[in-house]
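My structure is below; once you've seen it, I'll send some questions.
In this view, the complex is presented without one of its protein chains, the others remaining in place.
All chains are identified by letter, namely A, B and C, in their written order; residue positions are counted from 1 within each chain.
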Amino acid sequence: MPAEQSESAKNVRAAAARGTAGTSALPEPHEVIAGLRATVTAPGLVTILSPEGELLDHPDYPLEVTPELVQGLYRDMVLVRRFDREGNALQRQGQLGLWVPLLGQEGAQIGAGRAMRPLDMAFPSYREHGVAWCRGVDPTDILGMFRGIDHGSWNPRKARFHNYCIVIGNQVLNAVGYAMGQRFDGMVGDEQTAEATICFFGDGATSQGDVHEGMVFGAAFNAPVVYYCQNNQWAISEPVEKQSRVPLYRRAGSYGFPGIRVDGNDVLACLAVTRWALDECRTGNGPVMIEAFTYRMDAHTTSDDPNRYRNSDETEAWKLLDPIERVKAYLARNGLADAAFFDGVQAEADELAARFRQTCIDLPTPEPGRMFSHVFAEPNPQLDAQRAEMDRYLAGFADSGTVTHR
Amino acid sequence: MPAEQSESAKNVRAAAARGTAGTSALPEPHEVIAGLRATVTAPGLVTILSPEGELLDHPDYPLEVTPELVQGLYRDMVLVRRFDREGNALQRQGQLGLWVPLLGQEGAQIGAGRAMRPLDMAFPSYREHGVAWCRGVDPTDILGMFRGIDHGSWNPRKARFHNYCIVIGNQVLNAVGYAMGQRFDGMVGDEQTAEATICFFGDGATSQGDVHEGMVFGAAFNAPVVYYCQNNQWAISEPVEKQSRVPLYRRAGSYGFPGIRVDGNDVLACLAVTRWALDECRTGNGPVMIEAFTYRMDAHTTSDDPNRYRNSDETEAWKLLDPIERVKAYLARNGLADAAFFDGVQAEADELAARFRQTCIDLPTPEPGRMFSHVFAEPNPQLDAQRAEMDRYLAGFADSGTVTHR
Amino acid sequence: MTMMTVAKALNLALRQSMEDDAKVLIMGEDVGKLGGVFRITDGLQKDFGEHRVMDTPLAESGIVGTAVGLAMRGYRPVVEIQFDGFVFPGFDQIVSQVAKISFRSQGAWKVPLVIRIPFGGGIGAVEHHSESPESFFCHIAGIRVVACSNPSDAYHLLRQAITSDDPVVFFEPKRRYWEKGEVESASHQGDYFTTRLRRPGTDCTVVTYGPSVAVVLAAADAAAAEGRSLEVLDLRSLSPLDLNPVVESVRRTGHLVVVSEAPRESSITSEVAARVTEEAFYSLQAPVIRVAGYDTPYPPSRLEEEYLPNLDRVLEAVDRSMRY
Partner (left out) sequence: MTMMTVAKALNLALRQSMEDDAKVLIMGEDVGKLGGVFRITDGLQKDFGEHRVMDTPLAESGIVGTAVGLAMRGYRPVVEIQFDGFVFPGFDQIVSQVAKISFRSQGAWKVPLVIRIPFGGGIGAVEHHSESPESFFCHIAGIRVVACSNPSDAYHLLRQAITSDDPVVFFEPKRRYWEKGEVESASHQGDYFTTRLRRPGTDCTVVTYGPSVAVVLAAADAAAAEGRSLEVLDLRSLSPLDLNPVVESVRRTGHLVVVSEAPRESSITSEVAARVTEEAFYSLQAPVIRVAGYDTPYPPSRLEEEYLPNLDRVLEAVDRSMRY
């Protein structure tokens, strides 16, 4: 049965891969140059934990796999998936204007997030709830922008996790600039104090000029930055074939830094590869590009209807590659976690979801004046006048009782 | 003496190469995929005529080298260089506001230009006087924009040679769109009627988002377009190392189409490689990228002072790789052209220069009304009113005699 | 006459334009199978094929820049920008090429290109999805800028934009996509790039466009109830402006209020105020008053009702003008 399952899973895996352009040409070894040093990227998809939960360790990306480590990653993924589902539900119930689901990408995000050190900086796109979790951002802080009470609730400077960036590609250049600053600050080289930056973007984003320029600048200034592309096979309704003829990780070679394709549904591989990449950056061999080969299991956002453009067998096939199931199988089959553990995590997840929901509903609508704050750091009489204008206007209605709207 | 010269020339060539980043990593063979078909690009720089004028034919890019062909290319290059020098002189004498010299890039431009068929379309940057020449644009038509009487004198539709594009990178996307149109028109595949497009840009331009997006779109739509990058080693004061760690032709592989590096000072190699690339496009295997490895012998423009950022030995070294001298050596040494021929071409060049100069000086300043024409294709009352306003105003002075200016 | 939504009217205009002229193409992100995130291109790829309705790579400069090349080749690309906030990566191609190629080539090239942009707020969206960038485009010489406010204009303005030999930036009031109205869909003729009288009145002229037209008409109703008669004009063509009807109206009413969601500073509302004052100086009994977005980034959606011009702010402005 396991063997059989593993067999079918392999076929499914192949099928899923065929269904995705990432592999229109299967990855082959190729040479790239990082700084002055040559590095050979792994031939094909880096995997450490197979979809069937078998542990295969990898020569280039060694990882000390302790039960605690795997339990922790499992917990991370389960909790993140749980509040992600709750986000969807809250939107359906009218409590959120929008939710951007990460379902299916928990492995790619937790692996990368847990590879980071406290001083490292991350620049997300808009789907990185899992990375936010790893950076210590409270999940309820993600609710603000989707409920329309702000454009970013957490303090990106303190969390070392930038606010979500909606304009595709913009954040890559900002990340490279930040990493240049880390280098200028002398934060590269020293094993203890070294810092690095990681930026997240999707397969579709690779077509944007900003992502290209980000790679050009990163290479030109030897920036300690990891370009972490989550290739979830889709840019809304467009399959990755629309963006590229060849695997995305190959872009790296044309800029002269390493590009690695990792099984994005294998949290251990994502952890090991991202750790390696961040270390490369910290020791001055940046940049590095990682393509996490994964799949967007849910809609693009709660406004999207995937049935219009992709059929369910593709999704079904990818279900068998689930990032959480394989970890659960590994823990269970090897007796590294018992029912109590799994139940405990489940209970914790439900608590988190409940708190997530309640906090969402209780979120206060900000004062209209918020509109004028932090537009500028320094005084601005013109805005003050407009603010006064608005206050007078609103006050007028306060007196007369009601405010009517279109 | 030939041997010795050839020896020194080889060292010089190596030196020149060392001095340029293009070769921070010397080109090696690498696999790329054009459409569904695999192509292997030449290992290293494609050369057919050595700097010493020795003919070495190339397995991948066969070329039937007749005396007429080489004489014609020689004549093209000499004439183009001659009016280019005249352009510099006219600027120095205040007859032109600016001139953009092509000195040193005659081989790269004539080779590419002569590879084109009448129906092919070209999108230049601003330095492609040699390509303009091959497209039948009268050299004096290039004077208009540099004398400030228009922004483009020739009819780009008739010449199948777009107006010069000054905003770095813009023309690449426009070229790809045009090539997409050629494909949609069914102009790909048929050996007789097939068309292709070629666009020209520099080494610095490769950093621009538009050039990246041009390659993404070209690959996505299988556009019959050749990306012709003249790597003249400099972007004004910035050496190509500032733009890339690795040879520029390698970009092609990361988009899944062939990239070829050719000796840009070898007009025969440029001709053969560009012909091959255009044929690939015409038969549906586009896009193709060509990096013509050459050198900007003169200033960036007449406003530039290269002494501030590069030293003369580099330029001296490249002198020995001159695109015209090697052809002359070949013709002379093999008795394929006599003194009469060379004198004839020289005389023709001097005539052209004289006509170029006289036409420049005689160019009429357009009527102020020109400012308002062709802003829109359809009537625009607002502009008509502004034009009338200007006419009234100028008429006022016509009466009162004089117009004073700041 | 048939009733349909703004979205349907736009879809119909695209369909008929493609039927009438094989050179008309549609390009953009998700415009194919998905039919665009607002479904404006719904069903078109199925009926006209992947070569005429193209899902493009995710890059706006690439979309606009290749559309320019296609236009040079004789096509009439209709480009969809997914949301107002995402046109800026394509801004350089619009400023430097789309707007200048005809002038540069002395008319050798025309650029019959339409850039469709859903614009404006009021849909409770996240950042970058509710902006009103039209003023940036009104300042670009060499392109036309139009905005529709109802199904009939959506249909006729888009058909005219597609047949125009000039590049047109076409703004669609996204929060009105699902509002219904009558459309004379038989065929298109006549010039719709003109200011249109939406409601005659005698006391005060109110000029607006796009999503705010409905707001102003509602305000006019409310004013009428209070015995005040507002004349409502819909600009439709934002650049060039068709100001004569506005000036003529102001000569009668002596009062002008301009309403727009766009930030106020150096905007189309500034231009309307400046131009009308130049041309109707002695008729104006009060300065032109502008009801516009504040000069802040578009706020979180829970605050957008305070940010957007609404019925009350329009009426308050009319009061100020009349009391002046």
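Miscellaneous remarks
Please note the rule applied: contacts are C-beta pairs under 8 Å (C-beta built on N, C-alpha and C of every residue); 3 or more make two chains touch, one makes a residue touch a chain.
This structure is a prediction, so every number in the text was calculated from the model and none was measured.
Only one of the listed residues, C:Ala22, C:Leu197 or C:Ala274, touches the absent chain: C:Ala274. In the complete complex, the residue from B:Asp150, B:Glu195 or B:Asp266 that touches the missing chain is B:Asp150. One of C:Glu127, C:Asp203 or C:Glu304 touches the chain omitted from the figure, and that residue is C:Glu127.
The missing chain, though absent from the display, is touched by one residue of B:Val46, B:Ala132 or B:Ala205; that residue is B:Ala205.
By the touch criterion stated above, the residues of subunit C touching the omitted chain are 61, 85, 88-89, 91-92, 95-96, 99-100, 103-104, 127-128, 135-136, 138-139, 141-142, 239-241, 263, 265-271, 273-275, 277-279, 281, 286-290, 294-297, 324. With the whole complex as reference, residues 97-98, 144-151, 166-169, 204-205, 207-210, 235-238, 242-243, 303-304, 308-309, 365-366, 368, 370-372, 375, 382-383, 386-387, 390, 393-394, 396-397, 403-406 of subunit B touch the missing chain. Annotation for subunit A: contacts to the undisplayed chain at residues 150-152, 155-158, 162-163, 165, 167, 170, 172-182, 184-185, 209-210, 213-214, 216-217, 220-221, 373-378, 380-383.
Just so we're on the same page, only the chains that are shown with their structure count from here on.
Rounded to whole angstrom units, the spacing between the C-alpha centres of subunit B and subunit C is 41.
Shown for subunit C are the residues that touch two or more other chains, namely 56-57, 59, 61-62, 89. In subunit A, the residues that reach two or more other chains under the touch definition are 207-210, 242-243.
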